[in-house]
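Showing subunit A:
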Amino acid sequence: MSLFFTITALITMASAIAAMTLRNLVHCVLCLTVTFAGIALVFLQLGAEFIGFSQILVYIGAVSILMLFALLMTRGGTELTLKRWDPVHWITGTLIGIAGFGVMSFAIFNSSLRQSKIPEAKADSLHALGNSLLSQYVLPLEVMALLLTVALIGAALIALPEKKVFRRNASFSKNQESGNK
Partner candidate 1 sequence: MIGKGILKGMVETARNLTGSFHDPDRLTTVEYPEQKIPAKENARNFPFLIYDGDDWEAGLRCVSCQICEKECPPQCIYIEKDKEKKPDFLGKMQMQPKIFDIDVSVCMGCQICVEVCPFESIRMDNDFEYAGSDRFESLLLTKDQLAKSNKYYHSIHPTEAQETDEIRVQKREDHLAKEKAKAEKLAKAKEEAATKAALSKAEKAKEE
Partner candidate 2 sequence: MWFEELLITIKYYLVLQMPGSLQPVGSAFLSSLPIMTSFGGLFALATLLERKMLGRIQNRYGPNRVGPGGLLQPVADGIKMLTKEDIVPKNADHLIHFLAPLGLLVSAMLGLSVIPFGHRLIALDIETGILFFFAMGAASELAIFMAGWGSRNKYALLGALRAIAQMISYEIPLILSALSVLMVVGSLSLSDVAQAQSGGIHTWHIFTPWGFLGCILFLISTLAEINRSPFDIPEAESELIAGHMTEYSGFKYALFFMAEGVAMFAMCALTATLFLGGYHAPLPILSFIPGPVWLFGKLTSLVLLFIWIRGTMPRLRADQLMEFAWKFMLPMSVVNLIAAGVWVALDGGVAAWILSGLLNCVAYFGWSRILSQASRFNPRTYRYAEEAGVSK
């Protein structure tokens, strides 16, 4: 086992678990960014530079920031729900998680994919990716662009606050109607 990968994987897993269990919601999201960074490191180890840096750019730079914004806008800086400690709930959830993991690892260990050998270093993945995105995958790319635009407009529309007019209820404003100009 490569030491570097082991450390990365451990940090990633630990922070992912922390992100899902911590009580302070902002801490959760900050741990989640560590997970994202760890995943980006895994991508870089695998030689996918473009994907790795895109991961940092999109997930750390945008998604987690969006989540933090949403948390603050919904006043969720501290979650008090976990006060209502519900052991049945938690134990069931954890068991489902572990069971899922067990099933998956069983599948992995019994899979023929384990035998696949690593080829030599991939050359010029960036240009190949660009070319295939604009030839083979050009329709999905366009659809995705459309989806992103629609999502952008939709998100803006949903989160748009209703306009309000603030007025002061003081004596000056009352006199205004009489208007002694």
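Simple rule for what comes next: a residue touches a chain if its C-beta (ideal position, glycine included) is under 8 Å from a C-beta of that chain, and two chains touch if they have at least 3 such contacts; residues count from 1.
Candidates were picked such that all candidates are chains of the complex that A comes from, given by their letters.
The structure displayed is predicted, hence computed values, not measured ones.
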In this complex, the candidate that touches subunit A among 1 or 2 is number 2
Can you name the residues of subunit A that touch candidate 2 in the complex? 26, 30, 33, 49-50, 53-54, 56-57, 60-62, 64-65, 68-69, 72, 77, 126
